[in-house]
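Up next is chain A:
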Amino acid sequence: MNAIILLAIFGVIMMLSSAFIKRRRTYKYIAIGGIIITLIANFYETYNGALVNIDLHDLLLFTQTGYLFNTIILLSTAIYFMLSSDEIGRVGSNAGEYFALIFFVLCGISVLTCYNNLLMLFLGIEIMSIPLYILTGSEKRNLKGNEAALKYFLMGSFTTGVMLMGIALIYGGTGTFQLTGGYTDIPPMTSGVKYMSFFDVTGMILLLAALGFKVSAAPFHFWTPDVYDGAPSVFTSFMATIVKVGAFVAFYILFAARANELSVQWNASVGINWHMLFAVVIVLTLLIGNITAVFQYSVKRMLAYSSIAQAGFMMFALFSLNKMATEGLVLYSVAYSFATIGIFAVLMKLKDYSYDGFNGLAKKEPVLAATAIVFLLSLTGIPLTAGFFAKYYMLASALQVPGYMWLVIVAVIFAAVSAYYYFRVIQAMYFKDGEPELNSEIKTTFKAGLIILAAIILLLGIFPQYVLNYLYF
Partner candidate 1 sequence: MILLAIDWWIIFEKFILTVIVILVCFLIALYSTYGERKVAAFMQDRHGPNRAGPFGLFQPLADGAKFFFKEEVIPNAANKWLFILGPIIAMTTSLLTSAVIPWGSHLEIGGRVIQLQIADVNIGILYVFAIFSIGVYGMMIGGWASNNKYSLLASLRGASQIISYELALGITLIAVLMISGTLSLKTIVEQQMAPGAMWNIVYQPLGFIIFLICMFAECNRTPFDLAEAEQELNQGYHQEYSSMKFGFYMFYEYVNMFIAGALMSSLYFGGYDIPFFDESRLSTNWAGILGIITIVVKSLIFVFIFMWVRWTIPRFRYDQLMKLGWRGLLPLALANMLITAVLVLLFNK
Partner candidate 2 sequence: MPVEYYTALSAILFTIGVVGVLSRRNAIIIFMCVELMLNSVNLLLVAFSKMHHAAHPATVAGTEGQLFVFFVMVVAAAEVAVGLAIIVMMYRNVRSIDVNFLNRLKN
């Protein structure tokens, strides 16, 4: 609750300060200060309860997991601000508004981490998405950016329609917008078959499609590369990480709350095998994300496709819907966001986003290159980086579902494919000669930030419980 309120307030403050304050440097400090205050407030709430008490009529349900996701998202944003706030100021003349919009997006996400009602899901998703449309098109004169914004907007609003239809149908089927229970304690599978009505199942499938779009899971991924490529890099970084995690949390809460009904292998009244459905989505996502990422020339576009591939792995949480999946989603969120924020921060310093643009970076900027290696290895899922445990948990949770060994094997094969394109960056940085052109002088603070980020990733790669312990205490 603290987070939602504070983020909204800071959003307004940013908005007003952009109208009242002329010095652009100030925005950055306000933003960083705001995010840190929110982070502290959220952390305080995790242990001691909210600062204000409001009767929420069960619209929101605050759980340990929700707080943890909030913390992760706020922390990622704090890191993101520290690494990239200069870039935000460089996008256009309205830096203050960009920060405000980011705060609003975060506000939406923090609703998504604790919703217990489809209304809140809808609102959260929209509060999250609408500012993003603006951020995507924030470079007014850039035709690519315009195009990306228009595409994102049209498809996004189309999805909104689909999602609403889903919600309406679920409402018709169940008579309530309330989710059935919390998601941290996923109900144990009951032996008796529980039927979902036709409306209910159709609604869930539509929601699957809509939320699949938001997390860019195949076959609803088609917008992702274009939008990520067209948007200003600094916002691509934000969209591909924090926003995606937020959408995943929402996705997960929805299905986890109904895990009991979904886990019935063949839902007799309609005949939907949810496991198979998710398995197909996962395989498609991994296939499309990885294979197309292999053929990209631009690193930014590669990262866009790879984020689809990573979404495929995160979808495992939805496939298995068990305790391990929750933990896995937590870890994956951390590992994936941190690493992607890091790699984007490095990418943004370069003029040329193609692989060749990275040639010889190790010689010119050893710190950037070395930290980039850590980020890339984490994305690949090599042990000793947080990415490994993230993948580990996802695979482990999927293996607990009997009869889907093939899915896990397919997934690891694609993980190996992902090594191909991630390592191409490493190869360019370390094994090829070249003179990379940089956008701007690289500050010592920036380097220090990168090193700290890399250190966190390595630390979590050895002791993932530093994060997971917050789930249970």
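Candidate entries met the following condition: all candidates are chains of the complex that A comes from, given by their letters.
As a working rule, a residue touches a chain if its C-beta (ideal position, glycine included) is under 8 Å from a C-beta of that chain, and two chains touch if they have at least 3 such contacts; residues count from 1.
Source: prediction; values computed, not measured.
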Interface partner of chain A in the complex, by touch - 1 or 2: 2
Chain A residues touching candidate 2 - in the complex, by the definition given at the top: 119, 122-123, 126, 130, 133-134, 137, 140-141, 143-144, 146-151, 153-154, 157-158, 160-162, 164-165, 167-169, 171-172, 175-177, 225-226, 229-230
